[in-house]
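Have a look at this one.
Shown here: the complex without one of its protein chains, the others still in place.
We call the chains A, B and C, going by the order they appear; numbering starts again at 1 in every chain.
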Amino acid sequence: MSIEEQYRTRAKELLSGGAVKMVIGYGKGSTSDRRRPLFISSTDEVDRLVLDDACIQNLSGYLVSEGLLSDEKRVAVFLRPEGIRAINILAAESQLDAEQIVIFGFDVIGTEVKALKGIHVEEFSDVINSIKKGAPEAKEEELFEKIEKMSPQERFSFWQEEFAKCIKCYACRQACPMCYCRRCIVDSNQPQWVNTSSHTLGNFEWNIVRAFHLSGRCVECGNCDRACPVNIPLRLINHRMAEEVLGAFDHFAGMSKTQEPVLASFKKDDSETFIL
Amino acid sequence: MPMSETFEPEIIAFVCTYCTYAGADLAGTSRLKYAPNVRIIRLPCTGRISPMFILKALQKGADGVLISGCHPGDCHFTHGNYHARRRWMVFRALLDFIGIPPERVKYSWISAAEGVKFAEFINSVTEDIRKLGPFEQYSQLIEQTQAPASL
Amino acid sequence: MKIVGRHDEAPGVRTMRLEFQDAADHEFFKETYRTGMFGLYGVYGEGESTFCVASPETRKDYIECTFRQSGRVTSALANADIGDLITFRGPYGNRFPIEEFHGKNLLFISGGIALPPTRSVIWSCLDQREKFGKVTIVYGARTVADLVYKHELEEWQERSDVDLVLTVDPGGESPDWKNRIGFVPTVLEEAAPSPDNCIAVICGPPIMIKFTLISLKKLGFDESNVYTTLENRMKCGLGKCGRCNVGSVYVCKEGPVFTAAEVARMPASDL
Partner (left out) sequence: MTKILFSDKLDNCVERWKSAGLTVIGPVQRANISTYAAVEHAAELDLGLILTDRSIKDLFFPQSEPMLRYTIKKESIDTDECLPPSGPRIIFGARPCDSSGMAIDDPLFGWDYKDEYWFQRRNESVIVTIACTKADDFCMCTSLKMAPDSSKGSDVLLRPLAGGKGWVVEEVTDRGREAFKTITDILQESSDTAAPLAVVEKKFDLDSCVTWLQNPENFESRFWKEISMRCIGCASCTFLCPTCHCFDIQDEGDTYTGIRRKNWDSCSFALFTMHTSGHNPRSTQSARWRQRIMHKFNYFPGKFSVNSCSGCGRCSRQCPVDMGITETLQEISKLSQ
């Protein structure tokens, strides 16, 4: 039985027994290579669920939609390892109760879909551990290395050209499971910290703030990068930040649901070479 | 602007009131001379210094930003400066990656007793930023915000 | 425009009187302003905010506006002092058809901070009192302190040609409160004004309007004789920016004054 079928069967069982009130998974998209988020709450819709290598989107953000989990019922969700890490962070930041989340874990290696064993988030710690170990060695993108080698001026020009395209549609924010604030800093106007205008200066501010707020929280699922309608390589900034917290504080976001947020904790012997 | 001797950088300093601000006070009462380029903004703790402040200072045209507070272990609120230290670490890396030279944002620990260190720190930072010259990349962005849409 | 007077009506609620700096602007205002229209009041550096012109069309030497200090612009307006300059864009929108009210009885119903638009109509009518029949005002607020235009309320209370019913929500009364206690729709039903030859003008928070309309229906009012004003969030005031519309109606152009019959045709859940 394929994983898709296995998961459909499992979804049917969970829904019919009332163990979960909803399954958030993937369905067919508008073209053959697209998959779209699908919300299933009755057993006869289960066959619409699709699971294959085109299921890329991290669906964990939907779990924090207003009111979804407030009735304390369980919700099942299809997640890749990054999504599972996102659940850990959301739980660690008290945005949801991990007990309410039933995980349909999967990973895609090449084009092959592999099931990840487990139901609750703590059962996936081995998977996450092995990703952490692999993280520093993971081959970095060429563009990333190119940027790292640039002089600050060149880097500035690179990002200036990229950010000049930003239209402040906030697709990056809305697509991100970690951007759950009811009122984002750009939406606060007393004081107006970030210019809402999408001129390049305002875009610099927005993108810096976004990246900073995600430092040590980003799981690099790539939702923001794919969502960006003007193709700003946001993944590079996120990756740089993840690399930084891993190197400086040995922090790999989303290890467990009790992991302390990196910027809300400290060690007395944290590095401070740059402080005079 | 060419990098000439006439360039006087504008520097914004965010300091904690318990240590560095008291240190600045000491520098003043001890009649120590230091560069007049720095505008000091006093905050209750380095933990209160949001990276937004640094960005805002640059957005408003500062050539450099200076941040200072109590030495580790000396925080009036016991560990505000430890939290701040982590934040700076990450923020510095971010600025660097975006191409904002980290040399434009300087950090230090200055206690209430270190009036001399304060004066020296201000002088050295002012000198460094003066050498770097005006933050033209950013002022160019600021100017853009004043200009009409291009097409 | 120059602020020539200001006073606090209730906690956080302020009335300002503004005078034109430019004679041509003033002429334009005199020509165009009719009761019910609104304006965009602004402070440069903060932005603009939409609220009604609280002074009636019978008094056009100045503009009065009343607002609650709650957001960025209203805070800046509240911080402005006498003699300071603020901006005014307008008057925009449609009007209350006061002439059509001639010879009729008038019922004004208002809640909390929504008295200013009603007040504009009230004074438009009281300034030519002889043209109208009986005038009844039902006004309520959450607490005694939240009642606005306290001086004018006293004045109306003393006038023999105005019937004023004041109320505060249960729990909002002060020890010496002598008027009614209860929500506006309830108090309205108790007062039971006659719908005969009567025009009702209601203004208040969405929830109050909703229940008051039900009460008015019970009392026998025809929807076409009930007027209200919808003040939505606006930016341009010119029918372009797209945020004030309710269904196909651009509130800034076709409103803000509507009859209850017109409101009933709008999609209720988008109000």
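To be clear about the criterion, a residue touches a chain if its C-beta (ideal position, glycine included) is under 8 Å from a C-beta of that chain, and two chains touch if they have at least 3 such contacts.
The model shown is predicted, which means the values in this text are computed figures rather than measured ones.
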- Among the chains in view, which touch the chain not shown? A, B, C
- Item | Contact with the hidden chain (one of C:E9, C:E48, C:E64 or C:E262) | C:E48
- Where chain B meets the chain that is not shown, the residues are 145-151
- Task: Spell out the interface residues on chain A facing the chain that's missing from view.
- Result: 29-31, 34-39, 57, 61-62, 161-162, 164-165, 167-171, 173-175, 187, 195-199, 202, 223, 226-227, 229-231, 233
- Query: Where does chain C touch the missing chain, residue by residue?
  - Reply: 21, 44-48, 68, 70-71, 74, 85, 87, 205-206, 232-233, 235-236, 238-248, 253, 267, 269-271
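What we mean here is this: only the chains that are shown with their structure count from here on.
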- Task: Would you mind telling me which chain pair, A-B or A-C, is linked by more contacting C-beta pairs?
- Result: A-B
- At what distance in angstrom does the C-alpha mean of chain C lie from that of chain B? 50
- Between the Cα centroids of chain A and chain B the separation in whole angstrom comes to 33
- Query: In whole angstrom, how far does the Cα centroid of chain A sit from the Cα centroid of chain C?
  - Reply: 48
- Task: Scan chain C for residues touching two or more other chains and write them down.
- Result: none
- Spell out, as numbers or ranges, the residues of chain A touching 2 or more other chains. none
- Query: What part of chain C is in contact with chain A in the complex they form?
  - Reply: 71-72, 75
- Provide the residue numbers of chain A that touch chain C in the complex, in ascending order. 189-190, 192
- Which part of chain A faces chain B closely enough to touch in the complex? 147, 150, 152-160, 185, 193-195, 197, 199-202, 204-205, 207-209, 211-212, 215-216, 237, 240-241, 244-245, 248-249, 262-268, 270-272, 274-276
